[in-house]
Every structure is written in C-alpha cells, then in structure tokens.
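Missing here is one protein chain; the remaining ones are kept as they sit in the complex.
And now, chain A:
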Amino acid sequence: MVGWIDLARGAVTLNILLLGVLIYVWGRNYYTLRSKHTLGLLLFAGLLLGENAFALYFYSLDPLLTAWFSSSVPDPAWQAMIVLHGFETVALVVLAWITWD
C-alpha cells in the first residue's frame, strides 16, 4: 500500500527532477550569455534543489528522522506536508514549461 510518506517522497523526487531540467537550461544559458537575470534564476533553483534534497534526505536516509517520519507522524500532518510539496511541484511544472520553450 502506498502510504502518505511515499506520496511526499514522490513529490519531492519530482521537484528534484524538474529543478534538474531548470538548472540544465539556465546553467547552459548562463554559460553562454552571462546574464545577471539567468544567474539569479540559477541561484533560486539551486536553493530550491537544496530544500528538496534535504527533504528527501530527512524522509529516506537520515537514521533518526526516517524512523520517526515513517512511524510517528500522524496522517493529517502528512496531508498538510503533501499540500506544500504538491504546490511546489505544480509551480515548478509551470516554470519548466515556459523555460523549455
């Protein structure tokens, strides 16, 4: 059965993939165009990538937190977290969509 934690991990993984796409496009453009605008976006994506990498680490790898997250977090708290991760995923899909153009 897919638990709430799996949904949260899935959303975070998707965020990381989308940020990978954005960092690829912005990184390549920054390399050729050196625009401050693109550098700013690159930093923004890098920080969000850090946020999501930490989330995935806390949910899946950190020995103490993983044990706690997989057994002691009540469902309503997970649902609230998934709302946050989900909004971020949708926001990143929109950004990736206009950037890949």
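The rule we apply is simple: contacts are C-beta pairs under 8 Å (C-beta built on N, C-alpha and C of every residue); 3 or more make two chains touch, one makes a residue touch a chain; residues count from 1.
Keep this in mind: contacts and distances are computed from a predicted model.
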{"item": "Among \"Winged helix-turn-helix domain-containing protein\", \"Aspartate carbamoyltransferase\", \"Thiolase C-terminal domain-containing protein\" or \"2-ketoisovalerate ferredoxin oxidoreductase\", the UniProt name of the subunit that does not appear here", "value": "\"Winged helix-turn-helix domain-containing protein\""}
{"item": "Where the missing chain touches chain A, by residue", "value": "25-26, 29, 32-35, 37-38, 41, 98-101"}
